[in-house]
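The next block holds one structure in the form of structure tokens; read it before the comments.
Some chains omitted; the rest stay in position.
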Amino acid sequence: MKRVLTFLSDFGSNSPYPAAVKAVAAHITDARFVDITHEIRAHDIQEGAFVLWCVARYYPAGTVHCAVVDPGVGTQRRGLILTSGEQYFVGPDNGLLSAAAQSLGNPYACEITNSPYVRSAMSSTFHGRDVFAPAAAHLANGVPLQEIGFPITDWTRPEYDFQGGRFLKEARELQGRVIYLDRFGNAITNIPAKLVEKHMSFDQELLLRRHGQEVPVRLRRSYGFALHRELCLVFDSHDLLEIAVREGNAQETLGLQLGERVTLRLA
Amino acid sequence: MKRVLTFLSDFGSNSPYPAAVKAVAAHITDARFVDITHEIRAHDIQEGAFVLWCVARYYPAGTVHCAVVDPGVGTQRRGLILTSGEQYFVGPDNGLLSAAAQSLGNPYACEITNSPYVRSAMSSTFHGRDVFAPAAAHLANGVPLQEIGFPITDWTRPEYDFQGGRFLKEARELQGRVIYLDRFGNAITNIPAKLVEKHMSFDQELLLRRHGQEVPVRLRRSYGFALHRELCLVFDSHDLLEIAVREGNAQETLGLQLGERVTLRLA
């Protein structure tokens, strides 16, 4: 199969920037281009990290991801390449790449240092085009990592805890937070399916607590096992606990906020 | 020419889901990927069916369309492949695929049953990634339909009547409804151009009736034959009657609603 080169950014699909990035890459490589999204909220590194983390596991070995959510462009923040699970992640060293790379193994890291593999006329505001796109395209062509960068170990590893939900033994509660709201109004939490399965059963009566208030809810095998308009819990497609309303909108129904803490216990 | 594999969904371009679907397909096939859109309104099967119906006729023989607007995921609704006009349509059996497939001929239908051609770790919430993408990618590679699915005849055929406008002999009126509003504010009706041409002429004075009120309007050969800001009728690019305002917005001018009934008669 063809090598894949993906692009993710907060540039906006209506802006000229994604097309400039791809123009530079098209000079260098015939790899298959896939746009993950250019609609990450402006400067929202965590949302970019989450989307990249969600999808990286499905990509073939050899895939190179060029990801740019880069509020620090033009400062001293470094250009980073992480590699793990035979995939490459290229972008700013600001935490954007780490969760995805770590989900595939123990990443090997390089700072992008070698100018023959970046654009000679480098702007101070657009490293996506001038640094990350050419570096990523050369990697997609099989240029060895060590020719493009210099090994480092102190790259940024934020604690995004995309699977950080946990079981509190004393209280016999699952505790986590909302890490993503999708356009259907489903709220994805950071509570892993495995943890839920260990302590709770399908169709059992549970209580979901938010801001000190509890609402009754059941874990369903899928939306299809819930009643019409039922507030329910399901395992989302990334094996995380999801709060949903069948044929409805959980975000609107409950007023759920990104980042808010949720707690779940047996009724 | 290269085989084409298209993707259509209501996932939202800002979500991780389209990129997960394409990741799975990129493992299997080198076909050309074309995103039709991922901005179908959430759960709006009819809008998805309309967009797919609009574009399918322009695709080359051998094209595979992977389409996912799937409010029933995780229920017993079947996975469907339709083939007609040497194209393939892969998605949920909920009416999404039927109008497009029927527009190219009399479809041959299979339920997706053969697990070697779908992902082994199948989620209950994301068949786009786990079932439809791999099945579509294998079809694009030339795997025979009968290896992937089992023939069925009772697939879902909703009555979307995308060309269902008709001539009422008694009243000598054309009657139809608004089936699509585009971003320019043009309202596309389900009244076929051929029907209009049979009963009305260009530049003739007509009356457009909505909610019991009539407004004068003329059928123009194109926007360019209308006056500046004139409310007019044209034949849209899919040979349907379209209500437009030249260099203006018919939807706003008339307050047009999706689905509303419109009637047209000679003045």
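Each chain carries a letter (A and B) given by its place in the written order, and its residues are counted from 1.
Heads up, the rule we're going with is that a residue touches a chain if its C-beta (ideal position, glycine included) is under 8 Å from a C-beta of that chain, and two chains touch if they have at least 3 such contacts.
All values reported here derive from a predicted model rather than from experimental measurement.
Each chain in view is the same protein; 2 are placed here, and the whole complex, as held in this structure file, contains 3 copies.
As a working rule, only the chains that are shown with their structure count from here on.
Remark: chain A and chain B have CA centroids separated by 31 Å (rounded to whole angstrom). Against chain A, the residues of chain B that register as touching in their complex are 10-20, 22-24, 26-30, 33, 42-43, 71-76, 123-126, 129.
Of all residues in chain A, only 1-2, 4, 6, 13, 32, 34-37, 39-40, 50-51, 54-55, 58-60, 63, 182-184, 221-225, 234-237, 239, 242, 247 touch chain B in the complex they form.
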